[in-house]
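With one protein chain removed, the remaining protein chains of the complex are shown where they sit.
By written order: A and B. Residues from 1 in each chain.
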């Protein structure tokens, strides 16, 4: 991303900054490492304004005339739909490019060339790619802003931001909270990124997982260096009552070599109404979705079940990021 | 679908009602059984206004800022395109979700979860699904309106409504007509739904089909209970001259165990210019499309060939339904 000449702001009366003062104008969103507390606070303010606007009028023309290239090299209906909706609710348009096997990629074209071609048509590029580092590579070559929508086992920063924004909006603050992460903490890109973001705040982290799916040592060390209190558990019964946030992820059968071991642990990580008896009245349950049995559907009507609202916060975060990199916030 | 709080109508000067008085606001469209004569009449009035607006100005902003999630679990280019165009001509946007194998469905997510996720982004959900009852299930869980775009051998209500609307617009009335249905009347979801809707009017129904593809007894009984005159034929020569509407469906080779039987009957259900000699001057020929030989292309320039106009009426019906469930008509 190199500097782009400012164009005029068509919406002077909207509660959003113009490009001359927009701090994220023209920037890429590649990693949660780009965000400190100030930047998170700024992003969440913009996302909160998006929420208010959507609740009040549904959609508005902040990005009218802007085009998003939604470039997905692997399927992700949820993320793709969320960015599409975000752009459309801001009055912009979308070029969907979903069919990997069909794109010129299969003719052997390099990612840099694809990105440099697409930016001839679009104003911003959202990239989902199975390989770590793909979005950095794309951003290196692109003149237009690139937003990383997941690069393999690398990062998925907009998911981490929406997770943190969910906690912030639902509970009103971040400092002082106890956040319990549950399930597959070894392979979950989501929980790693969220833990890193949470380490910027004064929180207590609990990790509940089977032995073979524990939070990786390098993440624990990294967070330890920030001085946070972290504890590991095998059973969530031990920590449910003190938790403000319960972040559930799936324990996948495929991760276990010994299927008997899977059978023996799987039941221990399923949340039911019975689980919730011990939980705080204001606790929230989160899940990156899709779930496959790890949260009982009976729980869906419990006001603490925040996982569908979490999707909605994702919309506001993505609206905010699009507006920010396009110089409108 | 539970009640949604009214938002303000942005288009007070348009010839469409506002949400406070909109009778279909927030409702689902799942079955033709939801429609009686009054409701059909209301729907067709709205669809007729849509026709006038499209003919006059092409598109307008009745649903500006609204988003349709077009959720197709099986391919149907025609229906999908029709809903897309309907939403776009009303100034709204579309999130297309067509690639079933790619969606989170393949990760094992339940339809209720998919719908509850999508409604975080969208204002209305159109659902095509191979299984009977899928749209009812979706509607049970969704807070936003669900429109059934075909659920397996269940219903395809928007097709039935557009079929009836076509007859109404082309011939100016429904009572007093003789409607002849031709071809595969056993397996045709289309003709079953249309027959049910027609039974609300004072019409005469003729069924022309091979023995093994006759209109099912339960449908005949159902319509008989309403007091309508119904007759069955093996040859359309016998009824062509008295018909006001000739509704043609395909006789598929796959339906016949005995291929010789197929060969012996197939020619008997092909409409050619010669067929039309005996037909009324104002008769209309309809077909749900795609056709594969059952109506000769030579007939396309005959003004009685209504099957492409029928597609266009489908656009107006779908515009009407979208506007209705979103509280704008």
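Operating definition for what follows: contacts are C-beta pairs under 8 Å (C-beta built on N, C-alpha and C of every residue); 3 or more make two chains touch, one makes a residue touch a chain.
As the structure is a prediction and not an experimental result, all values here were calculated from the model.
Visitor: Kindly state which of the options B:171, B:212, B:268 or B:311 is in contact with the chain not pictured.
Guide: B:311
Visitor: Out of B:31, B:82 or B:168, which is the one that touches the chain we can't see?
Guide: That would be B:82, which touches the missing chain.
Visitor: For the chain that got dropped from the picture, name the residues of chain B it touches.
Guide: With respect to the unshown chain, the touching residues of chain B are 57-60, 75, 77-78, 81-82, 84-85, 88-89, 96, 98-99, 289-292, 297, 300, 308-309, 311-312, 314-315.
Visitor: Considering the whole complex, not just the chains shown, which residues of chain A touch the missing one?
Guide: Spelled out for chain A, the touching residues are 7, 64-67, 69, 93, 95-97, 99, 102-104, 107-110, 112-114, 116-118, 120-123.
In the analysis below, only the chains that are shown with their structure count from here on.
Visitor: For chain A versus chain B, what separation do you get between their C-alpha means, in angstrom?
Guide: Centre-to-centre distance between chain A and chain B: 40 Å.
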